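Here the structure comes first, spelled out in C-alpha cells, and everything after it is commentary.
Of the protein chains in this complex, one is absent; all others appear in place.
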Amino acid sequence: MNTVGNDIRITLWGSSHGSHIGCVLEGVRGGLELDTGRIAAEMSLRRPSPGIGTPRREDDEVLFLSGVTEGITNGDPISIMIANKDTRSKDYEQFRHRPRPGHADLTAIIRNPNHDIRGGGMFSGRMTAPLVAAGAVCRLGLEEQGVDVGAFTRGIGDVSDPQQRVLDDCRDSRSFDSRACNKELDERMVKAIMSASSEGDSLGGVVECQVENLPIGVGEPWFDTLDGELAKNMFSIPAMRAFEIGDGILSSRSRGSVMNDPFSLTGNEVFTTTNHHGGVLGGRSSGMPLVFRCFFKPTPSISKVQSTVDLESMKNVQLKIEGRHDPCIVPRAVAVVEAMTCHCIYDMMSRGGFLEN
Amino acid sequence: MNTVGNDIRITLWGSSHGSHIGCVLEGVRGGLELDTGRIAAEMSLRRPSPGIGTPRREDDEVLFLSGVTEGITNGDPISIMIANKDTRSKDYEQFRHRPRPGHADLTAIIRNPNHDIRGGGMFSGRMTAPLVAAGAVCRLGLEEQGVDVGAFTRGIGDVSDPQQRVLDDCRDSRSFDSRACNKELDERMVKAIMSASSEGDSLGGVVECQVENLPIGVGEPWFDTLDGELAKNMFSIPAMRAFEIGDGILSSRSRGSVMNDPFSLTGNEVFTTTNHHGGVLGGRSSGMPLVFRCFFKPTPSISKVQSTVDLESMKNVQLKIEGRHDPCIVPRAVAVVEAMTCHCIYDMMSRGGFLEN
Amino acid sequence: MNTVGNDIRITLWGSSHGSHIGCVLEGVRGGLELDTGRIAAEMSLRRPSPGIGTPRREDDEVLFLSGVTEGITNGDPISIMIANKDTRSKDYEQFRHRPRPGHADLTAIIRNPNHDIRGGGMFSGRMTAPLVAAGAVCRLGLEEQGVDVGAFTRGIGDVSDPQQRVLDDCRDSRSFDSRACNKELDERMVKAIMSASSEGDSLGGVVECQVENLPIGVGEPWFDTLDGELAKNMFSIPAMRAFEIGDGILSSRSRGSVMNDPFSLTGNEVFTTTNHHGGVLGGRSSGMPLVFRCFFKPTPSISKVQSTVDLESMKNVQLKIEGRHDPCIVPRAVAVVEAMTCHCIYDMMSRGGFLEN
Partner (left out) sequence: MNTVGNDIRITLWGSSHGSHIGCVLEGVRGGLELDTGRIAAEMSLRRPSPGIGTPRREDDEVLFLSGVTEGITNGDPISIMIANKDTRSKDYEQFRHRPRPGHADLTAIIRNPNHDIRGGGMFSGRMTAPLVAAGAVCRLGLEEQGVDVGAFTRGIGDVSDPQQRVLDDCRDSRSFDSRACNKELDERMVKAIMSASSEGDSLGGVVECQVENLPIGVGEPWFDTLDGELAKNMFSIPAMRAFEIGDGILSSRSRGSVMNDPFSLTGNEVFTTTNHHGGVLGGRSSGMPLVFRCFFKPTPSISKVQSTVDLESMKNVQLKIEGRHDPCIVPRAVAVVEAMTCHCIYDMMSRGGFLEN
C-alpha cells in the first residue's frame, strides 16, 4: 500500500507523467488555519534552481479538494492534488526493455509488466511534490506544539560543510541555490554541480535535518522507534542510501566514555551537555535537538553512454539517456527531507498522545 | 504496538528481569519442519562469548507453545517463550530517578512512570532473544525459497575489516568470538574489547549483513521500500545508530558515472557488473546480493564514573554503574541483525507474493 | 483513518457539499481492462429513481486520475474523483446547534466542532458514490476469478419478498425502481414509499446480497472472518442497523439437527444440500453461495415536525427539516451493498492468496 504514518497518514497516488499527482492526508485535527502562502513557499523550495536543476517547469499549484472549509481544516481527510503540466513522455518507452543503470526500471518492470514507465512512473522524484504539500500542512500542526524542523545541504560531492549547525543555519540555507548554509559553501557546491553536469555526469550529497523543542519520550516501543521510523521514511525518497542519527557513524569507532552524553540540569530542565546521541535515546526523543543525516547517491540519470541490457533481444547494449534531469538531486531533496520529517514527527507525536490543542 | 511485519508478524513481550520473555510469530505457513538444533545454534550465536561478554548466563531454551504439531508448523500463530533465569534486579531501582547516560532510562520513565526499570525492562538487549528464535524460524522459510542470509562483524572500535566479503565469510565468522571473518581480525577485535573493558569502558562497531538469491522486485512501493523496512527493523536493535545500503555513504561523495552499476547478461540472467547499489534499486531487490551495514554505538553501560541528574533532589550527581554488562555489544548483535533480516526479508517476500511452496 | 481493506484498500475523502468527492483504491493488479460503460452503469444504479428518490441530480461522472493507462490498470493506486454539482448548502447551518433526530449531527459536532455540516458532510450518503465506482473496479477483478456478486431489495416497510432468490433475480431487480425482484413486488414497494413520502415520512427496508463461485476457504483466522468483515463494511453504509448471514436469526430459535447443513458430493465437488449457513463456516467461505441481509432503518430526514434541542439556548425546540431527501434509501443502497461486497470479497480473496491471473 502507498501509505505512510499511523495516526497522521499520507496515501500517495499519481505518476511522473500522468495528468495529476496527489495524496490524501488523514488525521489532521480540525481548526488549523492553512496558510497557502507558506505552503507555496515550501513547494518553491523543492523546485529546481536555475542552472543546477532540471529544465522541467511545473508551477506546482496545490489544490485542496477536501478537508478544508474557508481556509480552516475541518478534520476530514485532506485531498491534495497537483497537475503535471510540463511532461514529455515519448523518450521513455525504450526503458521498458532497456533498463537505465541505477534506476528502478528493471525492478519495476519485472514486478509489474504494466508499470507506467513514462518519466519513471511512480518511482519518479516528481512524486515528492504532494509529499512536500502534505508536509507543509503537518508543519503547521507542529508549530502550534512549538516544534521546529529544518534541513540543509551538508555536502555535495567532495564539498562538505565541516561546521556544527543549528536551526537558524537551516533557515539561512533557503536563500542559497544549493541549500548550503552560507554563500561560500553555496558557491563551491554550485560549482561542483555545474562541473559534473558539464561532463554529462551527476553528484551525490548529504542532507542534514534538525528538529527542536520535541518533548521527551516521543517514539513508540518495539519496533516503531523514532529513529527507525525516520529512517524508513527517508528511504522512501529516491536516491537515499544511508541514514545516520547524531554521530552514529563516528560512535561506531569510539568509546562509551566519549559518546555517552552526560545528563545535567538547568533549573528544572534535564539536558545533555553534548549531543552525540542526536536527540534519540532508546528509540525516543530525549528533549535534545534531533539531528540526523541522509546520504544521497548521485542522480542515476546521466548523459554519458552507459552499458545495459536489452530484454527483448537479450543482448548487452549501450544506452544514452536523453531528456531533462537534475545533475544533483540534493538541493531539492532538502525540502523533501523537511516535509517528510514534519509528517513523521507529527505522526509520532500523535501516536504518543503528545499533541495538545 | 510491539509488533513488526505485515504478512509475517512478530509481537514481542516481556522484560529483562521478568519471569519470561517471548513473542508471537504469525503468518508462517504450515508444513515447515522446525529444526530445533538449528534454532538452538542461532540462540547460542547470540550468547555472550566468555571474556568479552556479560557474565549473565541464560540457557535460552526456546519453548514453542503453539503453532507446531509434532515438530511441524501447523499454520497457526507460533507462540515462543524463553525463561529469564539469571536475574539480579536489586541494583536498578536508583536509575528510576538517576537516569544512566546513553540509556533509555530517562525517556522511558518520563513517558511511563510505571516503567519496569529492572535491567532496563523492555528496552534491554535481552528482548532480542525471542527475536533470534523467531528469526531462526523465518530462516527455515527463506531457505526453501533458496534465500540465504548472513552477517559478520565489519569493525569494532578502530579495528576495521577492509576486505569485500561474501556469504561464505559470514559463515566463517560464526567460529570467532568477535564474529570477525578471520582469526587475525578476531584477535585484534577481541584485544580491543578487552582493552576497553579493562579501563571500565566500552566500544562500538559495525555489523555487515548480506542476503543472496533474492528474486528481482522484492520491496513494496511508496513507502515500504526494502531498504527502508530493513533500516527501520535494524533501528529497533538497541545501540543501532546508522544504516547504510551498499556503498551508500561513499556514493554521497561520488559521481553517477562511477556509482551507476551497469547491467549485463550471463545467459538469460540480468546482473550488474559492480554492486555499489547493494542489491536495492528503487526500493526493491535487484537480484544482486543485498549488502547493508549497521553502525552500533558503544554500550552505554560503563563502569567509569559518569555525570547525571537526580530527578528527586533535582541536583547534578555522579553515578557509578555496577552490574553485569557487555563491553561491546557488536559480536552478539550479529545474530540479532541476521535474525531480524531473516524476518524482514521473509515478510517482504510474502507481501510481494514471492513465497512458493 | 478513512480506510477499508487490507490488500485491496479504499481511502475515502470528500463531503456532501464540497467541490469533489473521491477515493484512492490500492492493490488492484495491473492489466485489468476498465470498462467505463459498466462503471457508469453501476453509478446509475445508485442514482435516485424518479419519484421515489431525492430530486438532487448529479451526473456522477467518474474521473480516474491515476492508476490507469490507456484504459488498462497499471498497478498503481487508482485515484477516483467525482464532482459535486447540485449542492444547496444554505439550509444546514442551524443543524450545528439543532441536531436532527436520527442523524449524525450531534455525534459529529460534539467530537469535532469544525465538522463540515453542509449536507451532513462526510456522514452523508453522498460519500457512497466513489465507493460504488471503486466497487465497480473490484468487480472487474472478481469476474476474472469467476466470482459473481448481486443484491436486491428483500423488503421495504411491511412489504417483504418471501421467496428464496438466486443471482439471476438480483440481476432482474436492476430494471425495477425499488430493486425488487419482480414487477408485482416493485409496484407494492414503490407504492409504500410514495405513501410514506406523501405523509412527510420515510421507510426502512432490507437488502439481500449473494455471492457465487467463491472458492472454499476465503476468510482469515481470528479475527478477520469473512462474515465479520462483511458486517463491518456494511455498517459503514449510513442507516445500516443489522446484519444477518444465511438464516442467522431463524437459527437462533432452532436446533442443530435442523440447521446443520449436511455435506454431500456431486462428482468430486463438496456442497451442502441446504444453505442455512449462508456460505460461511468457521468464518470462511464454504463454497456454497454467500447469502446475507442488511437491515436499514428509515431515512432519518423526514418533513414532519420533530423534537430536538438547541445547543446554544439549551432549550428543547421543534424542528422542521426542509431540503431534498430520499423517503427510502433502500433502493439506492442496493448498489452500495453490491459495491462494498465486491471490494470486501476481492480484498479477502487477495489476503488469502486466492487471486489468480
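Think of it as A, B and C in the order they're written, each chain with its own count starting at 1.
Following the convention adopted for this analysis, contacts are C-beta pairs under 8 Å (C-beta built on N, C-alpha and C of every residue); 3 or more make two chains touch, one makes a residue touch a chain.
Just so we're clear, the structure is a prediction, and the values are computed from it rather than from any experiment.
Asker: Touching the left-out chain: which of C:16, C:66, C:210 or C:286?
Answerer: C:286
Asker: Suppose we count only contacts with the excluded chain; which residues of chain B make the list?
Answerer: So the residues of chain B touching the missing chain come out as 1-3, 9, 11-15, 18-22, 24, 26-27, 30-31, 65-67, 69, 72-79, 81, 112-116, 121-122.
Asker: If the hidden chain were put back, which residues of chain C would touch it?
Answerer: With respect to the unshown chain, the touching residues of chain C are 1-4, 12, 99, 101-108, 110-111, 122-123, 127, 155, 157-158, 160, 196, 200-206, 216-217, 219-225, 227-229, 231-236, 238, 240-249, 251-265, 268, 270, 272-273, 276-277, 281-286, 295-302, 304, 306-309, 311, 314-316, 352.
In the analysis below, only the chains that are shown with their structure count from here on.
Asker: Provide the C-alpha centroid distance between chain B and chain C, rounded to the nearest whole angstrom.
Answerer: 47
Asker: With chain centres taken as the means of their Cα atoms, state the distance from chain A to chain C in Å.
Answerer: 40
Asker: Which positions in chain C are in touch with at least two other chains?
Answerer: 76
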